[in-house]
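All protein chains but one are shown in place.
Our next item is chain A:
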């Protein structure tokens, strides 16, 4: 089996160009073009190969339709798009949701966080480390994949356990979807999240049904997911040393703990130049010099945003725009949230960090900047976040009031605007809604994939994943395993 092809004549001397297209086991269409010199990536271009035009499709519609339509941006985290959309609508319609609605929304989104993180680790990323059965779709695969068993023959049992967990996690993630469906109606794509609250009031029975399923998920996260991530990590200590990128990140805050949205389970904040900054939405703009969008639309704040495709534009290489905060390319996702919030680490994490890495770490930032902002650090962040949310879900289950109202009526104003800020499992997400004549006049979406997988900005600065690829080891250009490993660690 041949490996990934060098890009034709471009392979000269010690420099090779590798194109990986499609990058698989992600959500969407992505291509990576990397230049390798002396066994390391020295340059990278990331190209998003699909444009559907949600912003254009939304124009002129009933504003309430947006939450249904935008969910279809992503089948893995539709709940997050729905949440951002209904928050934008709430803001535009001037409606304050009830306490019970806020909690029910948290329970819906929370269950999908767990679903998304499990799906990501086990079904999208794990095959980068673990060898699956010798049957399609697990074969063919890279010839030299640098899997657990390639690193040590002693790891057969670990590999086997991880494959078992792959299968078990299929069930557990489906159970998470059941939890979403209890008040969300169905998954993928929920009916239950609407402007003004949620469509179904929790009842005693339904709360119990959720709780029973939650226990199963909780056990799996504690007893399987967390230890497996640390065990795999301990076999790949080198993966804690690569992929740091710009070391800049942003989080908007998610899972509101009060109705003024002043306290969150994961708070908002920005980190760059080695310092923490307060999040200020006015500092976001989007560049399109290297994106297939009209040049006249570059550098705009999302509230002025325009989405006009220009598929033939010279020099551009992606359908992804390049959002910047204060001019900085920030990464988003579990690592960003964990770095900003800096919550305590799980008991499993603390114990295993001590045993396997000789590290005394109580909170996430104790991992240090280099290990946290690394390929493996992103997997650890995702697993630790999955653990961190468990106690919150438990508390919301106790707090939610059976048979108490979750919907508040409102009128659609003739003209208004509103922005919904939330966090998809894969990172910061905002939806901006502008209403004129009671119809959608402008709708703009800045999604997690836009933040992470963007091309160069107008100043030529690489996007977060592009930058994180620099320095990634590719000892054998026919088996560029680590390139895809790095990209998938972000959950694109």
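Going forward, a contact is a pair of C-beta atoms (placed from the backbone, for glycine too) under 8 Å apart; a residue touches a chain by one contact, two chains touch by 3 or more; residues count from 1.
Here is the rule we go by: contacts and distances are computed from a predicted model.
Novice: Among "Urea ABC transporter permease subunit UrtB", "Serine/threonine-protein kinase pkn1", "Ferredoxin" or "cytochrome-c3 hydrogenase", go ahead and choose the protein name stored in UniProt for the chain not displayed.
Specialist: Cross-referencing UniProt, the chain left out corresponds to "cytochrome-c3 hydrogenase".
Novice: For the chain not shown, which residue from A:31, A:216, A:277 or A:365 touches it across the whole complex?
Specialist: A:31
Novice: Touch as defined at the start, partner being the missing chain; which of A:183, A:220 or A:339 qualifies?
Specialist: A:183
Novice: Looking at the full complex, which residue from A:157, A:260 or A:409 touches the chain that isn't shown here?
Specialist: If we include the chain that is not displayed, A:409 is the one touching it.
Novice: For chain A, which residues reach the chain that was dropped from this view?
Specialist: 1-5, 7-8, 19-29, 31, 49-53, 56-62, 64-65, 68-69, 72-76, 78, 119, 123-124, 127, 132-133, 135-142, 167, 170-171, 173-174, 177-178, 180-189, 191-192, 194, 197-201, 209, 309, 311-312, 319, 405-407, 409, 484
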